[in-house]
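Some notes on the structure that comes next.
Selected chains from the complex are presented in situ; the others are not included.
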Amino acid sequence: MYSFQNDYSEGMQPAILRALETINYHQNHSYGQDIHSDAARDYIQEALEDFSVDIHFIAGGTLTNLTFISHILKPFEAVISAETGHINTHETGAIEATGHKVCPVLTKDGKLTPDLIRPVLDMHENEHWVDPRLVYVSNPTEVGTVYTKEELEDLYAFCKRHDLYFYIDGARLAAALAAKEETHLTFPDLPKLCDAFYIGGTKVGAMFGEALVLVNENFKERFRFNMKQKGAILAKGWFLGVQFEELFKNNLYIEAGAHSIAMMKPIKEAFEKAGIPLLCEAPTNQIFPIFPNALADEINKKYLTTFQCKPDKDHTCLRFCTSWATNENAVKDFVEDFEEMCNRLL
Amino acid sequence: MYSFQNDYSEGMQPAILRALETINYHQNHSYGQDIHSDAARDYIQEALEDFSVDIHFIAGGTLTNLTFISHILKPFEAVISAETGHINTHETGAIEATGHKVCPVLTKDGKLTPDLIRPVLDMHENEHWVDPRLVYVSNPTEVGTVYTKEELEDLYAFCKRHDLYFYIDGARLAAALAAKEETHLTFPDLPKLCDAFYIGGTKVGAMFGEALVLVNENFKERFRFNMKQKGAILAKGWFLGVQFEELFKNNLYIEAGAHSIAMMKPIKEAFEKAGIPLLCEAPTNQIFPIFPNALADEINKKYLTTFQCKPDKDHTCLRFCTSWATNENAVKDFVEDFEEMCNRLL
Amino acid sequence: MYSFQNDYSEGMQPAILRALETINYHQNHSYGQDIHSDAARDYIQEALEDFSVDIHFIAGGTLTNLTFISHILKPFEAVISAETGHINTHETGAIEATGHKVCPVLTKDGKLTPDLIRPVLDMHENEHWVDPRLVYVSNPTEVGTVYTKEELEDLYAFCKRHDLYFYIDGARLAAALAAKEETHLTFPDLPKLCDAFYIGGTKVGAMFGEALVLVNENFKERFRFNMKQKGAILAKGWFLGVQFEELFKNNLYIEAGAHSIAMMKPIKEAFEKAGIPLLCEAPTNQIFPIFPNALADEINKKYLTTFQCKPDKDHTCLRFCTSWATNENAVKDFVEDFEEMCNRLL
């Protein structure tokens, strides 16, 4: 069965595989202090057009989030997140396990706004409440929506006025950048839009690995101590470095995002044509169509997707996801299959 | 200014003060292993008609909640609480600081029901989510409502069916028991209705101190280790014991709750007469009337109350609280003052 | 059986008891923001001759230590303590429970020195090790020895040179101050000798309560948030304040320390006369004599003491402790009994 379940079902970019072969017997310095990690940091700084940021490579988004957040908050400080935010739902309480409350905010589309954050600040008035100190967003969000450059600017300005840190979880950042027509977002914007963010590798054709970018000076000192304590320093750290070296030296990173979006386009169009609504408007490589139950069942007989929710008893919302490796023919086949199912069932 | 701000503004029951004088120079065993703590445990077991429960005395509700919850949960297990629950709002993230997520549930009156809990369980389907393991309720709740015996029975039965622990925060348990006409709740019911609960002393005329009652066998072993680690064992532990000895040896505990409710009655009636609505129906010693702003301002010129919220821009909701020590004349004076204010302002 | 087990077996100073009676029905502001806590803070600042320090009252030494240490350290920072230090032995891992390692240092007399700390710093060279950031000492120590003013000056100067914080656990500070002939230590010295310390109340005739004094500006901000989170803010906080008000308004604090030392003097002399060695030279109210086993057994038949250790199979080391309430006649009786035992057994 072909899988549209997620964007981390296939291996690695061929360029990465070739690099692994080339350097396999080289002796490297350990713990991320090797020439490949250094080169990757250089490439990323160039892409960001900012040579003052610190960059650390960590194997996995949850590990990145918990290491970063536990580094910057005092014990009684908390994180504000959309109720659907990854740290509030799908990380098994990783942030709380480091001692910090996540304050969830209900949203209609997975996106925070200053107007949604303000009441949280008002409520937390004294030492009987946690002190919200960090605003966490994912771009794209967990429901496939994106923040535009302008929305991020507003959020960051609001955060600075209220002495809040602002952090962007970029597990799928490549898609937000590739969807530049909608987001107006480019790499050099990022260090100007937040205190820290991470550039997700896993979902863009790395084996594993995220590049955490620390912009705010206050976060930089002794960050590696917290990484080591949380188990986030790999002995053979160059395996992280070499992947980001390849992803960044020829613009592969954004191309991979663009490919995943391009592969989603025909699928999205087919759903539109069939009158299938989406949970939210989502311009990237993951969408959440709401099918009549019978159609959802039929799809799941031939394709792997992820169950999202039951908006009502007659409908089923599934997640469809394409990736850097999604095959054009597989997409074509799916669209044909889908049209045939619609003809039969609708 | 007379204070109706809370039920912890005055000192201690005179019986406790007399006991302190009597035993002041006695030499006692330390750390809660003294004759007064033992006697208090005996009295409480008698009141509960259950001699199998373990009882520990701890100075303060937050310390009791965090010590108990951190003792019984595994790292990835979480607590389900009403969004208004004390542990979710007014304990500065104490539970999260021990590593555990609090899963908040929106309610209309501060009370959980099986129907409100079920969707939380459904959502937390696998290891990417925390594992909700404990249901936390306060009785009375933080907005003055109460759970009846029948409601607690339903909740506990639901919890047992779903392998959840059930815990009652009894910071104001005396009021829930004194409001027996509404709650049908008596001391001997409690060990049959939950896995653990605490009997609040601070708000019923103790200097400080809560009696944590462990019903579930699984919780009992080495509980004192966790107490000591959390700073919850007092060197001169008999100062906790002697207070509960006095509160329980002559039924003082429930009488104190009854007094506080009796003192609230004329106030509540005055509000009703004036057409002042309450945030929720609340049969105990704390109520949340919603005043026109001008009336709220006038009250606050002569009396201390606690600001609760602004339901709309023209109204102000205040907390009124009476206590074991509230003076009958003070209540009479307030009612007269209030009627005069109403005549003038409404 | 008369008890020399510890200095927290008796109740409270009579002056405190009288104050409790006087104010019992007063309505007070809660959570430590009342007039008694304010007055106590004023008295202590006067005694310290320093009006810039912040003072917080907390019920118990373990709770004070864990609240303070978790407030000032980053996740990967650690505490250096004598191996015999209270936080390393008798607090059930309270510091580790907040996430921080305690680095134990072997000493011959329970006392740290710059020469003992230096190798710890040398060993912790990079991010693979915790980063030692706080030096913790108790004065008097857990084995009854004391630090002189000069020794504390040396330690603090060393700490400042090495960017370490310095904290003094003053559970029995009254004794160190009362032993001024040995320690040369006065109240006004303390804020000049460390970044923070606490003035123990429990062991000097308070019911409970320690006064944490924050000297270093960096520690002061939002400390009450951490207190609330750790369960260290009492609702009826004036019960802490009023005790320190009484202990400090007429020099009662140091007098109590002096009384406990005076009561130890005849006991110590009796041991000396009988040729009983001490574990360490200890000029305060707790000593650790090493008896032949038979003599230790005989003592324990008539008096309560605390077992310390077995230095060899023929000897038993016991802790003897006197207190603010120790009775002169009880001491006289013990000395006579002891001499009789020696005559019989040695």
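Structural remarks
Note that the chains take the letters A, B and C in the order they are written out, and that residue 1 is the start of every chain.
Definition applied: contacts are C-beta pairs under 8 Å (C-beta built on N, C-alpha and C of every residue); 3 or more make two chains touch, one makes a residue touch a chain.
Quantities reported herein were computed from a predicted structural model and do not represent experimental measurements.
Shown are 3 identical chains; the number of copies across the whole complex in this structure file is 4.
The rule is short, and it goes like this: only the chains that are shown with their structure count from here on.
Shown here, the protein chains touch in all possible pairs. In this structure chain A contacts its sequence twin chain B using mostly the same residue numbers, the overlap exceeding half.
Put simply, the C-alpha centre of chain A and that of chain C have 51 angstrom between them. Our note on geometry: chain B versus chain C, Cα centroid distance of 34 Å, whole angstroms. Between the CA-based centres of chain A and chain B the separation comes to 42 Å, rounded to the whole angstrom. Those residues of chain A in touch with two or more other chains are numbered 75-76, 98-99, 127-128, 130. Residues 75-76, 78, 89-93, 96-102, 104, 127-130 of chain B are the ones touching chain A in the complex.
Residues of chain C that touch chain B in their complex: 2-3, 5-6, 8-12, 14, 17, 20-21, 23-30, 59-64, 66-67, 91-94, 97, 202-203, 207-208, 225, 228-236, 239, 325. Interface residues of chain A facing chain C in the complex, by the touch rule stated above, are 70-71, 74-76, 98-99, 127-128, 130-131, 222, 224-229, 233.
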